[in-house]
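To start, the structure under review is shown below, and the notes come after it.
Note that one protein chain is taken out, while the other chains of the complex remain in position.
Moving on, here comes chain A:
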């Protein structure tokens, strides 16, 4: 019930008049930051849910520490959650932070630089003691919240959250440790007051989660109490002279839910299996940031979903291939290092021409790299990272909700074309959330899959490598009498499928495997630039950079610039009209969270002088960075560089090169 905060006695109490005045804002970026044990992700999720239900457009960016439990109070252990909520269309979690809630000195230290000048900073004053300051790496005797520099630059509010929370929960009889764990709800309550958010959604969640699910009604009660205490503090303390309202966004009417990329992908894959009357067999080895897909699917047995936690990445892809051979939709999911391990088996699926979806939720690499940070540097591995000529379909979602459609598309293509499909998601999309308009279940086309039941016309025996008009081989299922056959990783003769090493046959089969993939381009929708059909600059992107690119292009167009954006969701095969679209623009800019992988492909294939904006910082683009690059491209200030790298949010042609 959006905005329905006034019901019930408690809420009547909350509606007491406040001395604060109310200001309207179109969009606000809030970042919650604390120790990884402080429950920032939970508080952030609650704020997101409430804002979504309030009718705001939202985009979120969780920021996890790499360590499971870095030492408490240290900068390495800081966990953050950023929410952009707005009454206008938003595509990114936002560049600059308007409001920072810092639960300890380490959180303050880690995030203060991202807060806009004049922005609001609420610090948990109780934690700014000698010990915590030292843990955060501040010099003895220095306290940043007493520093004139910060006090002048920000609206700095010192609230002793730990102490006030403890006082509020004094009568619960809970131990100090348990009481302290509620302080995230105290902080959340305070922000709810500041942004005029209702409490009921979070109260319901706490009662449901701790009360019903975990059977800890006293914990639920304490959390609710802390939440309300935080809210009342905002109301009565007269600390904040202004509170803000972000009205509902003008969003297309319909039923919505908040969705993360990993949830959406898992749902899309289930939907794909459902539309094809296939059970999903999801085989995976746990790896950040893909594990949530496994967790989500494991709870979906009632959809016929079978999940299999394999002993390693290779077994995971192998068992998925076995499942497809036996007639179901075999899927394996992983992140970059695991994807590298799966390479040989993906080649087997290409060779045996079986359905297989490989989900790669990319993270910073190489090797173990940055497990919790985002990057899009596996594009070339997806396209080429296997032995031999080994073409696969490659798809990339552009937003958390687009992960659903890409999941369905992956199932459709793999089942109907008998070719492995790689889905390149990203940590940023996987954990990011946005509102998703729930589609009508009847709006999806069935995925027709044919399984032969008899030997083909003119054949003496079943020919596993006979092909239809799309060059797709038949998929006879074990269990079908009369169609017994053998397939494998060795090269086979065209049509009959018997092992064959003859040179001409191998050339033909190599061509056929590629031609089968190229045929899929017939089903890839043509690329339609956002903005003008032709002009001075086309900004070409793929994957999760969509939001930053489209926002930057929109702003450039508002300034009267002849700029357009085009975004690739199909990376292999690409839309047939891509080359033609590229040639309609004087210049091409390719922003990527890698050192220029799509740019390399575009330059090689279409002979355009595409330039790159390349960021490898484990973070998504700021809109501002893309905007600067657009401006540099349109003027002659860009220079000769094939690519520029942003530094500290600035794209400066003069400040390139290694900074040692």
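The criterion applied here is as follows: a contact is a pair of C-beta atoms (placed from the backbone, for glycine too) under 8 Å apart; a residue touches a chain by one contact, two chains touch by 3 or more; residues count from 1.
Convention: contacts and distances are computed from a predicted model.
Its UniProt record calls the unshown chain "2-oxoacid:ferredoxin oxidoreductase subunit beta", which is the correct pick from "Glycolate oxidase FAD binding subunit", "Nickel-dependent hydrogenase large subunit", "2-oxoacid:ferredoxin oxidoreductase subunit beta" or "ABC transporter permease subunit".
Although one chain is not drawn, the whole complex shows that of A:23, A:311 or A:445 it is A:311 that touches it. One of A:118, A:141, A:458 or A:481 touches the chain omitted from the figure, and that residue is A:481. When the full complex is taken into account, the listed residue touching the unshown chain is A:53, out of A:53, A:472 or A:582. In the full complex, chain A touches the hidden chain at residues 1-2, 49, 52-53, 55, 57, 89, 91, 201, 248-258, 267, 270-271, 274-275, 279, 281, 283, 300-306, 308, 310-312, 314-316, 318-328, 330, 344-345, 347-348, 352, 401, 434-439, 441, 444, 461, 477-490, 498-499.
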